[in-house]
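The next block holds one structure in the form of structure tokens; read it before the comments.
Every protein chain except one is present and positioned as in the full complex.
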Amino acid sequence: MGNAEGKDRGILLELCGLQKEFDGFVAVEGLDLTIVEGEFICFLGPSGCGKTTTLRMIAGLETPTSGEIYLRGRKINDLIPQQRGVGLVFQNYALFWHMTVYDNLAFGLRIRGVSREEMDKYVKDVAERFELESLLNIKARRLDLSAMQRVAVARTLLTDPYLLLFDEPLNNIRPGLREILRAELKRLQKELNRTMIYVTHDQEEAMTLGDRILVMNAGKVEQLDTPRQIYLHPRTLFVADFIGRPSMNFMETEYEMKGEKISFKWNGFSFNIEKKDLDVEEKHLKGKKLIVGIRPEHILLADEAEKGGISAEPLSAMVDLIQPLGAKKIIDLKSGDHMVKMVSSSEYSFKRGDRISVIFDPRRIHLFDPKDGRVIL
Amino acid sequence: MRERSSGRVSAQVALPKRRRWLRWGAHWLIVLVVLLFFAMPVVWLLSVSFKPPQEWQAFPPTVIPRGPTLNNYLLLVNPELPKGSASYMLRVTEPVTKSFINSLIIVPIATLISAMVGFLAAYGVSRYRVGGDFMPFFVLTTRMFPPVAFAVPLLVYYQNLRLIDTRLGMIIIYAGFTVAFSLWMMKGFIDAVPRSVEEAAILDGASRWRVLFTITLPLVKGGLAATALFVFILNWTEFLYALIFTSTRSITVPVQLSHYVGAVGRFYGPQAALGVIASIPAVIFGYLIQRHLVTGFSFGLIRK
Amino acid sequence: MEAISEAKTKQGLLFTLGRHLNRESVFKLSLVAPLQLLLWFLLIIPFIIVIYLSFVKWQPVFGSWTEAPWVWFENFQKLFTEIRFLEALGRTLAIVVIAVTLEFIFALGLALLFTRNFFGKRLFTSVILYPMMLPWVVVGFIFYLLFLDHGLVNSILTTIFGATATISWLRHSVPAMSAIILGDVWQWTPFMFLLLYSGLSALPSEPKEAAMTLGATPWQIFRYVTFPSLKPVILIAIIIRALEAFKIFDLVFIMTGGGPGTATETLSIYIYQIGFRFGQLSYAAALAIVILITVSIVTRLAVRPLFEKEG
Partner (left out) sequence: MSSVKVENLKKIQKQEAVNGISFHVNSGELFCLLGPPGAGKTTVLRMIAGLERPDEGDIYLEGELINDVPPGERDVAMVFEDMALYPHMTAYENIAYPLRLRRVPRQEINRKVREVAENLRISHILNRLPQTFSGGELRRVAIGRALVRRPRVLLLDQPLTDLDAKIRQQMTGELRRLQTEVDQTMMYATHDFEEAVTMADRIMVINEGQEEQLDTPEELYDRPRTPLVAGLVGNPAMNILSCQSKVFDNQLILEHPAFRLAMPNIPDNQLPKEILVGIRPEHIAFSKGKESILATVDIVQPLGDQQIVDLRLEDGTVIKIVAPLEMELTIEEKIRIIVPRNRIVLFDGSQHTRIDLERSVRDDNEA
């Protein structure tokens, strides 16, 4: 079922300098984005960061204060939602609660005046693909959550939109079922090769679903990249902190150059790293203070690191709290009055109060400019 | 999945400038007509209440009285105007002050009783479903019966208890027949208070009465006030029971107005003046609780 | 009166006080006791009296009502043969049907007009609300004033259609009835508007927005989404207004007193005249019972969907 323009991945949607202000409050600021046919983009950010407002502007339910939206090369700012060919699945599904599932699915076709038999055929085969055949004449309000979600997606697909938008559809589904529906959605997207924009505040959901993730915060774009890049090379302090669970450790350190090494002092503990390991030029290191970021998974036990051929200054710390999550354990380490989180595989068993020595994997260290939070390394 | 459908939605270009202006004009015309229809009757009442006798039925009718006068209002308070005054009024039956005093005693007390009884019963119904689900329905029907049907047995009953033409008698009637409204409105407000807050207080060691008065009541204060005001309006404007159960000593304002219209004949000025005064309390309280009027009148079934 | 008797069995709580006197149920009982007291005094005892009265032939003039002779169903027979009663019932139902339909049409129109917010909307909504707060007698007096022979309405008619165009409204049955209906519509359309408008604004916006993204035109959105989900509110509004209009008394009493003759006599006016003016209390008692039963059945049937919806 490829799209009409054949396999070359033409540009489907372009946002240029999109801006939205609600009486003084800037909800979305200068957003530029280009989305290719068949891509699955996630808008990720805390609540109130403007991701839903952007979605609603694309759907035509909100009018931008400034900036243009191009869909398949055509400017759609002035078009009303009905004419945009954009489908939107709402957070609480917005089904027509007083209608049966069949009428919900057929709504888009009935108002286009599609003939009865044609409508019936389309609805039946979509219902079969979404396992809704047995529910066709049940009232929408009596469905369980996962059925509601499937009806909402199927109903939107039946209008054959160019672009499919999701506004946190899995928000109120309990964990366990949520992972299953997430995998289903990902499989559906690959199968239908539909372009989708998926809004969520759950970083795990964005990492697992998105081909690319647009991380937003307070109306501004923090980073636009693949999940791997965002995880391994966060561009700002916000992205580094928001992505990854447990979140990254941040340490305010003073640094000084010592010949080939840079030594960082952090609450009485100093560790130095070969300059060659940090591919960062001198000139970037303005000022005295630097914020060093290291993910809990990248703090290794000193002896284990030795075996792996990674050499660095060992830090000795006391085990304060252990979170046995099965495959891995999250350990809170206390050194002086500072806390650092570390993840270790479950073979090693520690008790509260043990003293262990660990090292920061130099290849995974991130340096942030304390003033504007932008990344240096 | 089927291919892109040919039947695209008919392109509906945004409304052209001219059509939008026309719709705007029609819209404002309707608003004006509706405003006139609703405002005009009361404006006429007010204007008549300030007109001297010769202007009451003057033709052509004028909204602003040519010679405005306060006589009509003064006449209500002391019926014997000094001899030289312009009006050659027959002696008016009796000063209106008596009926206002009666109303200002009967209605507030009845409202208080109705609100408190309604609050306690609403708490019982909301938290413990006391009386099963029949209780709310039963209380509702007391409101739906035509009052005159109840008045028949009550008259006989009141005669035996010598409650006819007494303020106490009227207070009991007004409290009893508005308790349905209080119960329903208060139930809505009490349902809004989460049960867990009360359970937390019980676990902290508070007795059930203490929870009711120190936790639930403060949280529904606003609702109780709205309910009381709403019941006040119902009682202040009630006419039939007052007409039947009072004769001279404890007549209320609406009954006084009905006597006035009958007895005084074509003296429309003072009648209009009494109409204006009778409406003032109800309208003021009405606007105070404008938000809750919907909940009240619809027995809490529709919430603003 | 099955509604009332069923209440007695359900309210048996009062008599089984002793059964389990732990603190919890004492608390529950004392919450409802004041209400029980009030309802017993005002409803249940008088109800027993009205049943007794309706099977007896008595007028206050004949002395104490306890020694009155038993006549069993004579009062009820008289009732169904009484033309004046049937006419009054007919007139009341006419008023209910016409007034409530007019109110619904005006109110729905206004409510839809108000979905788009416009300058002065809040002010406007509060201005048109005051009629339902007015005492009914005042509304009666206002419309009495308007529809007098030299009243405002006739003056307007003469200025527009010339001197001969006056109608003596309150002296002929059809004009008087229409004046009364206009009064009721004037006072209660705002109430219906308030109910419908609140119902309309309480509807969630997502289904409408979803219909938009699915390509529906504003009219299609109203027809398939807005109106169907407004049905429960419409049902409530019509039922409540119909039951209230059925009780109409003050407006008629002030404007025409049921006259000319019995031309505008509604049910409540009829019972008032028979029972309290001419003292035929036992006949009025029979009347009261018939009405209590019919209204109770109608209320239970009409209100049931509401309770299912809410329950």
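Note that the chains take the letters A, B and C in the order they are written out, and that residue 1 is the start of every chain.
Please note the rule applied: a residue touches a chain if its C-beta (ideal position, glycine included) is under 8 Å from a C-beta of that chain, and two chains touch if they have at least 3 such contacts.
Predicted, not measured: the structure shown is a model, and the values here were computed from it.
Chemist: In the intact complex, which of the depicted chains does the undisplayed chain touch?
Modeler: Counting the whole assembly, the omitted chain is in touch with A, B.
Chemist: Among A:9, A:116, A:187 or A:265, which residue is in touch with the absent chain?
Modeler: Candidates A:9, A:116, A:187 or A:265; residue touching the omitted chain: A:187.
Chemist: For the chain left off this view, which of A:207, A:240 or A:294 is in contact with it?
Modeler: Once the missing chain is taken into account, the touching residue is A:207.
Chemist: Of the residues A:115, A:267 or A:323, I need the one that contacts the missing chain.
Modeler: A:323
Chemist: Which residue among B:54, B:207 or B:247 touches the omitted chain?
Modeler: B:207
Chemist: With the missing chain put back, which residues of chain A would touch it? List them for me.
Modeler: Counting over the whole complex, chain A touches the hidden chain at residues 46, 174-176, 179, 182-183, 186-187, 190, 201-204, 207-209, 227-228, 231-232, 244-247, 295, 297-298, 320-321, 323-327, 332, 346.
Chemist: For chain B, which positions touch the chain that isn't shown here?
Modeler: Output for chain B: 194, 196-197, 199-207, 210, 215, 218-219.
Here is the rule we use: only the chains that are shown with their structure count from here on.
Chemist: If you take the chains that touch chain A and keep only those that also touch chain B, what is left?
Modeler: Output, common partners of chain A and chain B: C.
Chemist: Among the chains here, which has the CA centroid at the largest distance from chain C's centroid?
Modeler: Looking at centroid distances, A is the chain farthest away.
Chemist: Taking each chain's centre as its mean C-alpha position, how far apart are chain A and chain B in Å?
Modeler: Those two chain centres are 56 Å apart.
Chemist: Compute the distance, rounded to whole Å, between the mean C-alpha positions of chain B and chain C.
Modeler: 14
Chemist: If you average the CA atoms of chain A and of chain C, how far apart do the two points sit, in angstrom?
Modeler: So the centroids are 59 Å from each other.
Chemist: Residues of chain A that contact two or more other chains, please.
Modeler: In chain A, 80, 82, 111-112 touch at least two other chains.
Chemist: Could you tell me which residues belong to chain B and also touch two or more other chains?
Modeler: 9, 12 - these are the residues of chain B that touch more than one other chain.
Chemist: Name, in rising order, each residue of chain B that touches chain C in their complex.
Modeler: Against chain C, the touching part of chain B is residues 9, 12, 27, 30-31, 34-35, 37-39, 41-42, 44-45, 48, 57, 59-61, 116-118, 120-121, 123-125, 128, 130-135, 137-142, 144-157, 172-173, 175-177, 179, 183, 208-209, 233, 236-237, 239-240, 243-244, 253-254, 257-258, 261, 268, 271-272, 275, 278-279, 282-283, 285-287, 290, 293-294, 297-299, 301-304.
Chemist: Considering the complex alone, what residue numbers of chain C touch chain B?
Modeler: Going through chain C, the ones touching chain B are 3-4, 6-7, 10-11, 13, 23-24, 27-28, 30-32, 34-35, 38-39, 41-43, 45-47, 49-50, 53, 65, 110, 113, 118, 124, 126-138, 141-146, 148, 150-152, 155-156, 158-159, 186, 190-191, 194-195, 198-199, 202, 215, 217, 233, 236-237, 240, 243, 246-247, 249-250, 253-254, 267-268, 271-272, 275-276, 281, 284-285, 287-288, 291-292, 295-296, 299-300, 303, 306-307, 310-311.
Chemist: Under the definition above, what is the set of chain A residues touching chain C in their complex?
Modeler: Residue positions touching the partner: 59-61, 80-82, 84, 86-88, 90, 92, 94-99, 107-108, 111-112, 155-156, 159.
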